[in-house]
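Missing here is one protein chain; the remaining ones are kept as they sit in the complex.
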Amino acid sequence: MFIDIMFILSALLTLGGAFGVVASKNIMHACIYLLGSLFGVAGLYATLGADFLAAMQLVVYAGGIIILMLFAIMLTGGHKEAVNKFGLDKIPSMGSVKTFLIGSFSSLIIGSVVLKIIASIINSHDGSGKLPEFSSSVEKIGTLLVTDHVLSFEISSVLLLGALVGAAVISRPRKQ
Amino acid sequence: MVSLPSFLFVSFILFLAGIVVMIARKNVIAILLGIELILNAAALNFVAYTRFINNNLEGHIIALFIIVIAAAEAAVGLAIVIRFYQIRESIHIDDATQLQS
Partner (left out) sequence: MNSSIVSFLSEMTNFEFTSLHAFIIFGIACFLMVNVSALIGGLGTYAERKISADLQMRQGPNRVGPFGILQFLADGVKLLLKEIIIPTQADKVLFLISPLLCLAGVFATLAVLPISSGLILTDLNIGILYVLGVSSLVGVGIFLGGYSSNSKWSMLGGMRGAAQIISYEVPVTLCIISIVLMAGGLSMTTLVNEQGGLPHQWYILHNPFAFIGFFVFFIGILAESNRAPFDLPEAESELVSGYHTEYSGMAFSFFALAEYIEVFVLCGISATLYLGGYKVPFELGSGELINSTLGGPEFIGKGIGQLLQLGAFFTKTFLLYYVVIWIRWTLPRLRVDQLVSLCWKYLTPISIINLIGIAAWEWIFKGQSIFNLIASLLHSSGGGGH
């Protein structure tokens, strides 16, 4: 009962946030809707028993990525539809009717392909099944990370270092 | 209520929303928002499958790596956006045409 309520609330938050990201005209608002959607995904993780993952989602997304994106929006002129010096701004940057039509058409095609793939799972699952017994703990995830998945763990640390240095180098203003 | 198809449905809608945002928007940062949605849909799928079918923790590890990759992607992507804005004074994706021959 409780887990159902939690699932419904999280799913509504996720889908509502995703809808807001699609529909909002203001990039700042879209970013806040994305924050809501990510919180909803964290709630879904908690529903699935992945509490460590939910906390990581909150720490990385709410604390890092969203603030980074808000910063980038501010540094690139906020939500204003500024015409640049090359005079290329024919389409409003948050999309027009034409781009949305193209987007929904292509998502329809991709969606039907994906539905074709997952239809077998949905049909085979009776839908009334209860949650299987499951235990997740931080210790098990830590043990898995340094035993079975140690190579990808190390590679991801190198990736993060590369991203850190690369971002600093790219965004630094060039000396004249 | 809480079963594999419902989670798959949520992640499916999330994925489609991300696709629409990526294609319809012309703002570079908005496209990055769409990429975040798609990455989250993928991670949610992994966690749901590992809970209902495998019943081990492999999916959690994959989702963790997806979060790491999303963080790296956001940092580098936004650095590129800011650099692009310094050069072209725009964050319109159609302005990024300098590499075209």
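Per-chain residue numbering starts at 1, and chain names A and B are given in the order in which the chains are listed.
The rule is short, and it goes like this: contacts are C-beta pairs under 8 Å (C-beta built on N, C-alpha and C of every residue); 3 or more make two chains touch, one makes a residue touch a chain.
Everything numeric here is computed off the predicted structure, so don't read it as measured data.
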Chains in view touching the one left out: A
Sole contact to the chain not displayed, among A:8, A:23 or A:58: A:58
Contact residue for the chain not shown (choose from A:35, A:94, A:145 or A:163): A:35
Contact residue for the chain not shown (choose from A:66, A:144 or A:167): A:66
For chain A, the residues touching the chain missing from this view: 1-2, 26, 28-29, 32, 35, 51-52, 54-59, 62-64, 66-68, 70-71, 74, 78, 137-138
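We adopt the following convention: only the chains that are shown with their structure count from here on.
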Chain A-chain B separation of Cα centroids, rounded to whole Å: 5
Sites on chain A touched by chain B in the complex: 3-4, 7-8, 11, 14-15, 18-19, 21-22, 27, 30-31, 34, 37-38, 41, 44-45, 47-50, 52-53, 56-57, 60-61, 64-65, 68-69, 71-73, 75-77, 82, 84-86, 88-95, 99-100, 102-104, 106-107, 110-111, 114-115, 118, 121-122, 125, 127-132, 134, 136, 140-141, 144-145, 149, 152, 156, 159-160, 162-164, 166-168, 170-171, 173
Interface residues, chain B side, partner chain A - complex: 1-8, 10, 12-27, 29-30, 32-34, 36-37, 40, 43-44, 47-48, 51-52, 55, 57-58, 60-61, 63-65, 67-76, 78-83, 85-86, 88-92, 94-95
